[in-house]
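Could you have a look at this structure, given as structure tokens, before my questions?
All protein chains but one are shown in place.
Take a look at subunit A:
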Amino acid sequence: MPSRALCVATLCLVLLSVLVLPASGLGAVGWAAWVLLMVLGKSWLISEQFMELRHAPKLWRMALLLWPLLLGLLLVGLWSAAQ
């Protein structure tokens, strides 16, 4: 059987993936912020738990955490500005 940590991380990923569905009624900015939050949550779980970067040198951790953060901010910023 997989470890408990892996099972919890998988469950959290599934929840974060499905939680976008009931939030579709939010306003434009609220929806964009919610989507960004879900993206960041999933990306954090993938890099820290699945890629096991929680024990890696700081630079590698930062690189993998900044990738979704910067892209997510760009997407949501441009998306909100276009509304």
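One rule holds in what follows: contacts are C-beta pairs under 8 Å (C-beta built on N, C-alpha and C of every residue); 3 or more make two chains touch, one makes a residue touch a chain; residues count from 1.
The definition used in the following text is that contacts and distances are computed from a predicted model.
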Chain left out of the displayed complex - its UniProt protein name, from "Nitric oxide reductase NorE protein", "ABC transporter permease subunit", "Zinc/manganese transport system ATP-binding protein" or "ABC transmembrane type-1 domain-containing protein": "Nitric oxide reductase NorE protein"
Missing-partner contacts on subunit A, residue numbers: 2-3, 6, 9-10, 13-14, 17-18, 20-21, 24, 31-32, 35-36, 38-39, 42-43, 46-47, 49-53, 55-57, 60, 63-64, 67-68, 70-72, 74-76, 78-79, 81-82
